[in-house]
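One protein chain omitted, others in place.
After this line comes chain A, so read on.
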């Protein structure tokens, strides 16, 4: 498998390490933080199909990436910088408020 790192270009799988689905850390100040963190830690969907995942370019630029991969075929449809995805997410959340 090869991942097209937005900073380094297309690189072989062995340069990357995998974390899991690209879920957001819950708000620790929310009233149901215990349940939310429990779900964040242990209750992850086992997706059959396109899934957004976090990968780390360990042997490259040290960037975390949001990789959209079809778990059935390993086909990767999109790779984005995790930081940019996270900033865009915050911007959307900010606008919503």
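Keep in mind that, in the parts below, a residue touches a chain if its C-beta (ideal position, glycine included) is under 8 Å from a C-beta of that chain, and two chains touch if they have at least 3 such contacts; residues count from 1.
In this section, contacts and distances are computed from a predicted model.
**Student:** Leaving aside the chains you can see, what is the UniProt protein name of the one that's missing? Options: "aminomethyltransferase", "non-specific serine/threonine protein kinase", "Phosphate transport system permease protein PstA" or "N-methylglutamate dehydrogenase subunit C".
**Tutor:** The record for the missing subunit names the protein "N-methylglutamate dehydrogenase subunit C".
**Student:** Residue-wise, where is chain A in contact with the chain that is not depicted?
**Tutor:** Touching the chain left out of view, chain A contributes residues 1-2, 12-13, 17, 19, 22, 25, 28-29, 33-34, 37-38, 40-41, 54, 56, 58, 62-64, 73-76, 81-84, 86-87, 90.
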